[in-house]
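A quick write-up on the structure given underneath.
A single protein chain has been removed from this complex, and every other one stays in its place.
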Amino acid sequence: MNAEPTVQHALLLSVGLFALGALGVFLRRNIITILMCIELMLNAANLAFVAFSNHLGTREGQILVFFVMTVAAAEAAVGLAIVIALHRGKDTLDVDAFSVLKW
Amino acid sequence: MSETTIQTVIAAVKILVIFNVLLGLFSLMTWVERRVLAFMQFRLGPNRTGPFGILQPVADGIKLFFKEEFIPPGADKWLFIAAPAVSVITAFLAIAVVPYGGSVTLPQASWLGPFAGREVSLQIVDLEVGVLYIFAITALGVYGIVMAGWASNNKYTLIGGLRSSAQMFSYELSLGLSWVGIIMLAGSFRIQDIVAAQDGGFWRWNAFIQFPAFLIYVVASTAEVNRTPFDLAEAETELVAGFHTEYASMKFALLQMAEYVNMITVSALGTNLFLGGWNAPFPGVPDTGLAGVAWFGVKVLSVLFFFIWLRGTLPRFRYDQLMHFGWKVLVPAAAVWILITAGALAFQGPRPAAAAVGAL
Partner (left out) sequence: MDFAALLFYAFGALALGSAIVVISQRNPIYSAFALIVTLCSLSAIYGLLGSPFIAVLQIVVYAGAIMVLFLFVLMLLNVKREGRDPGDGRTLKGVALALAVLLALQIGTVLMRARLGPARPLDASTEKMARDLFSLPYLYVFEATSVLILAALVGAVALARKDS
């Protein structure tokens, strides 16, 4: 194995994290944990951006990461507000409990 | 010895010195605080152990060492143990980028070997994003408190933990905003550059040029380190002792240590950002090398005294007042001040702008 961390190793790490995030979305049934797994996947994508940016010597990747982070912050705020509203209605956070569009 | 080894040794020595100075200052502060508070309240304070009671911190330490380690039933064991560790680690991490002087040149003595005549900067790491790094680490400090509050499995600790995290969350915003004007004037996130921009007399210090930002910083940093009048997280009258109610023995000591180290960090940072760092108050007074460290020490100790003085003077805020003040007064004020500074910079360029903003 190559001793120097190359862009490939960072990308492999990113793939691993992304797959773990996806697996978490499949496995877990608590809405908040699922949201956290989505954050994990976003971070995996960010890592890929930073790795490419580092290899290609351009800052575009990092600027994209900057925007991903702001959008993730907005997403988390709205997502958690929805979770609170859901919890108020059903008193549970199990995704299986929210199987109807209206109640 | 290779260059890398020499650099590593220098860094290790700096880390050791800073770590021990912080520990010493922490234990001294617990004693000074009690004595000064007692003096302000016409009491005596601890005066039995050693001359003037100065050995009181040692006695306290020994007492805490021999107390029973207790984990409340129903508590989350791992998080309960991790919480003080997280608090202390984040508290010590923040000080790493705070400079405490310019640089010293080691003497050309033979016993120093390869270190003789080397210039050593008085800062552990000089980060390009120094101010932002401190901002990030302070943000992490919230977790120790949240963990402690939640893991104790106690209503008072939970409420205390949630309160203080909400408070740190809210005031961190105005804390960060109060730095923006300074960063714009210095044109850099590096603390060394910010200090260098304040060289040449006390009228060049940001405390005067950026007076409104300085006021905001004082208020927000007091809230950030949970000191009176913002110590709602541990309001004895309402919450027993807040998030550390269930902690005893060394874990309690660690939480206390984190609190005091945070206070020292905030004072050191405020000195660097607003009070000119290690610059002497008048031009011509020596402030390079160790003289600079002395100036820095004097300033930090005065700020620490100011914190104790505040505690002896002001009553505690009410929780809703605290939130309203943070969000509806401090944040808008800081934003308006940033606009004024930015406007002055845009119209006049960096140097005259400083004068213009100062004249306001």
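Letters A and B mark the chains as written, and numbering starts fresh at 1 in each.
Rule of thumb we're sticking to: a residue touches a chain if its C-beta (ideal position, glycine included) is under 8 Å from a C-beta of that chain, and two chains touch if they have at least 3 such contacts.
What you see is a predicted model, and the numbers here were worked out from it, not measured in a lab.
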**Study point:** Contact residue for the chain not shown (choose from B:A75, B:I95, B:I124 or B:M147)
**Key:** B:M147
Review point. On chain A, what residues meet the omitted chain?
Key: 3-5, 7-24, 26-30, 32-33, 35-37, 39-40, 43, 46-48, 50-59, 62-63, 65-67, 69-78, 80-85, 87-88, 93-94, 96
Practice item. Write the list of chain B residues that the hidden chain touches. Key: 76, 79, 127-129, 132-133, 135-137, 139-140, 142-143, 146-147, 150, 158, 161-162, 165-166, 169, 172, 188-189
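The definition used in the following text is that only the chains that are shown with their structure count from here on.
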Exercise for review: Please report how many Å separate the Cα centroid of chain A from that of chain B, as a whole number.
Suggested key: 33
